[in-house]
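Take this structure, written in structure tokens, and hold onto it; I'll ask about it next.
In this view, the complex is presented without one of its protein chains, the others remaining in place.
Think of it as A, B and C in the order they're written, each chain with its own count starting at 1.
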Amino acid sequence: MIKVGIVGATGYAGVELVRLLQSHPEAEITGVSSVSYEGKSISEVYPNLYGICDDTLGSEDAVVEKSDVVFASLPHGLSEKLAKKCLAKGVKLIDLGADFRLDSAEEYTKWYGKTYEEKDLHEKSVYVIPELMREQYKGQPIIGNPGCYPTSIALGLAPLVKSGIVADDGIVIDSKSGVTGAGRGLADNTHYPNCNEAFSPYKIAAHRHTPEIEQTLSKLAGKKVNVTFVPHLLPVNRGIISTIYAKLTCSVDAKELHKLYSDFYAREKFVRVLPLGKVANLRDVKMSNYCDVSVHADEHTGRAIIVAAIDNMVKGAAGQAIQNMNIMFGLKEDCGLDFVPPAF
Amino acid sequence: MIKVGIVGATGYAGVELVRLLQSHPEAEITGVSSVSYEGKSISEVYPNLYGICDDTLGSEDAVVEKSDVVFASLPHGLSEKLAKKCLAKGVKLIDLGADFRLDSAEEYTKWYGKTYEEKDLHEKSVYVIPELMREQYKGQPIIGNPGCYPTSIALGLAPLVKSGIVADDGIVIDSKSGVTGAGRGLADNTHYPNCNEAFSPYKIAAHRHTPEIEQTLSKLAGKKVNVTFVPHLLPVNRGIISTIYAKLTCSVDAKELHKLYSDFYAREKFVRVLPLGKVANLRDVKMSNYCDVSVHADEHTGRAIIVAAIDNMVKGAAGQAIQNMNIMFGLKEDCGLDFVPPAF
Amino acid sequence: MIKVGIVGATGYAGVELVRLLQSHPEAEITGVSSVSYEGKSISEVYPNLYGICDDTLGSEDAVVEKSDVVFASLPHGLSEKLAKKCLAKGVKLIDLGADFRLDSAEEYTKWYGKTYEEKDLHEKSVYVIPELMREQYKGQPIIGNPGCYPTSIALGLAPLVKSGIVADDGIVIDSKSGVTGAGRGLADNTHYPNCNEAFSPYKIAAHRHTPEIEQTLSKLAGKKVNVTFVPHLLPVNRGIISTIYAKLTCSVDAKELHKLYSDFYAREKFVRVLPLGKVANLRDVKMSNYCDVSVHADEHTGRAIIVAAIDNMVKGAAGQAIQNMNIMFGLKEDCGLDFVPPAF
Partner (left out) sequence: MIKVGIVGATGYAGVELVRLLQSHPEAEITGVSSVSYEGKSISEVYPNLYGICDDTLGSEDAVVEKSDVVFASLPHGLSEKLAKKCLAKGVKLIDLGADFRLDSAEEYTKWYGKTYEEKDLHEKSVYVIPELMREQYKGQPIIGNPGCYPTSIALGLAPLVKSGIVADDGIVIDSKSGVTGAGRGLADNTHYPNCNEAFSPYKIAAHRHTPEIEQTLSKLAGKKVNVTFVPHLLPVNRGIISTIYAKLTCSVDAKELHKLYSDFYAREKFVRVLPLGKVANLRDVKMSNYCDVSVHADEHTGRAIIVAAIDNMVKGAAGQAIQNMNIMFGLKEDCGLDFVPPAF
């Protein structure tokens, strides 16, 4: 059994990891930490876990000590220090924050206002969306787990961008995320009466996930790709839908698009390219590690329209992190991830 | 007092008219009709009205008989016949359906599968979004009241499209509507467990409001404008947000955009151009006749981003219809429409 | 015009007062205050008011200075001090908090942990649910405005309790309130992902509204009435439903109950006793000052079941406060309160 530690276990990604790992056949949780709730039982903070996981929340150091691999779900800028500790003890790290996602130290500083202090750590890390770049994993001790929006967008756009038929500056991404995406911290915009029966975009063309999105798309395209990216806060608990508009350089109909996508993802269990005519809905992937993708054509303006739906807390965070752990430890990629989305 | 009849009073737009007109100082409801509930009291169908409006639902003919003006909220294809009846009796008509919105009989047939049987009626009708084309009203006996999506989009795009700086085929419109937009009829996609905690686009690049949107924008631009339009079903009762992406032919920053919009709507009570840095939210216009517009620039891809929010049942239907009635009868345009949106 | 000041205008009851008073024909807002946002415009805090009420939030003292009557929506224990200021200036006070609701200083101390410092102020104040005790208002300068739960419960139980056929200790009240009832302050239990798709009771048989409920019922019954009262947090923005179970001392059928209630409220505009067979729903009173009451009998266990629904922010707070202001100033009780509940 892989000994798993979770640092930041009372954040939303952390507690979702606790939940998903309960049914993983090859891993067991050996430590959980939380700065805010140290000394308490995790089931006191999250009563859904009562009687299922009543582990006491300890310190970060104690968690590292007991683990083969640590999942970290920390505020930006704290993961390097943790990574150093892990590596010193021969412990692997999967970071669910943003500190190991960007290749460019400049972009990191520009968007997050912090700097990469330990450059060698970044050389020992790798960013992995399994379906698109699992072969990039070559034994690195650190994996930068992708962000939720970037996961839905990269999976939604990869076949198209790689095919080379998208016009320069021709991509508009209109994403909508459930409120858990904003995390556990209290804030005015996540106060129930403010976001129930409400809807609006935020951080318009200024969201920190933009450089991560462009990094992945640029690699796939083989050239710099710029996108317009606007996220919205959706009054549901879970899920992300990205509606993606791509101006094409040649005329392609829906059938051809569908074939392109079906072929691209033919062997991928967790990406479901829906039959032509169906539309992806975040309802249908909730609580699961699936990414549903539907493809559409607007021939009268020459655009492909791609709809990509994921559960932001599973495929967009904890589930993909476990998928990456499976890669790290040579397990089958879907091990412990066979969650069936409910109908309602 | 203007004598008002409502045909199709138990549809969602109809019952909203009943509600809004209760406080109109210059109009009184003299008749309501419903095919499905004829003979019943409207407050038996809508118990919110109990003790406030308990009028008995009669026939269409009886309503026409008693009215100076009739509001019609009927399935497509039924309004011509009603219009003929109204005109024969010297009664004015404000049609909340699609039958008097499109200039082009061909487009009507293409999108609605019906034909304009009485061409002269269409010459006696006019389509009016008051803020953009109130001067088009020159005493016509029929007004085609705009659709909900087209209202938010036309108000959101008018200053920009009129300014002539939008690239050809450069407009992408990602709209999200509350479930009342789908009306009162039962359907799988509006069954609570199907649309609660769910979200998806529908009629992708194929919604019937597309020709109406393009008709208005083309007139404003002075040339044919094509748009990519994708509506989404949002798990809230009321409201529409349109997030509009417009590729520009020249570089414009947010401040310039904001000045363009503020100047354009300087005298319009019902269009609120939000201060720079604020974002329109459908929460803030709920239950009111306001359209909130916020403007944003994505300079790294050369796009303007406009967010336009309305209450789909008020400014997007019944409220705008009353505004048009006020124009028709020479009243102040905001007469009876001073609804203050609630904070929650 | 009555000059109205609102102290605590950025709380939920405060901002609802601002909204409702916009359409009051005999009152105008002359001052608004907020400790947290002093110096800001109220429309910056509540963008729904943008362009409608952009008043600058001032100090409590400045508000008192400019007003004929002050509405106060303050944390418990702060209203006495304000009342003193008001009375010194000849300004009337309507207190939406709990400081002037309880006759018994002991009960106040027991439930709120504070004491009545200025006993004479309490002799100059009166607690008024208009439909049940409007004749208690005899010119007092202070009105203690009822709590939200107690309003729904007192209106729901008054006819029955007054009739003398309820068994001792035979009342169980199961109330459910929308989240605005918890106010504007951020808290874990009102964080969207915690209360969306969630439901539970809270402060079981220990809610501070219990003594207020028992005070009113005891007066109506002419003897001490004890109740079991359990509130629940309901995932909606607005509204309260109280389902009330009353063990009867004699056999009464639904028809007799209905007659009792219909007669009792025959002249009350704002209490709608629904036709026999209908069930009160908070949907049908939203945004209005109505209290809907439906009556039912469970003959096999000898209980009457009463369902009472109000909008917690209108009849349960700001609307009833305006109704009390109308009483205070000799206006018609429904002046400025003709809000029609929407169908959706």
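Here, a residue touches a chain if its C-beta (ideal position, glycine included) is under 8 Å from a C-beta of that chain, and two chains touch if they have at least 3 such contacts.
All values reported here derive from a predicted model rather than from experimental measurement.
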| item | value |
| --- | --- |
| Of A:Asn237, A:Thr301 or A:Gln323, the one touching the omitted chain in the full complex | A:Asn237 |
| Omitted-chain contact residue, chosen from A:Ala98, A:Met287 or A:Ala321 | A:Met287 |
| Residues of chain B in contact with the chain not shown | 12, 179-180, 184, 186-188, 190-193, 195-197, 235-237 |
| Chain A residues touching the omitted chain (full complex) | 12, 15-16, 19, 22-23, 46-52, 180, 197, 237-238, 269, 272, 274, 278, 281, 283-287, 292, 313, 338, 340-344 |
| Positions on chain C where the hidden chain makes contact | 169, 172, 174, 176, 193-194, 196-202, 204-205, 226-228, 230, 232, 234-239, 241, 243, 245, 247, 279-283, 286, 296-298, 300-303, 305, 307, 309, 344 |
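The working rule: only the chains that are shown with their structure count from here on.
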| item | value |
| --- | --- |
| Where chain A and chain C are represented by their mean Cα positions, the distance between them in whole Å | 46 |
| Rounded Å distance, chain A centre to chain B centre (Cα mean) | 39 |
| In chain C, residues with contacts to at least two other chains | 12, 180, 197, 237 |
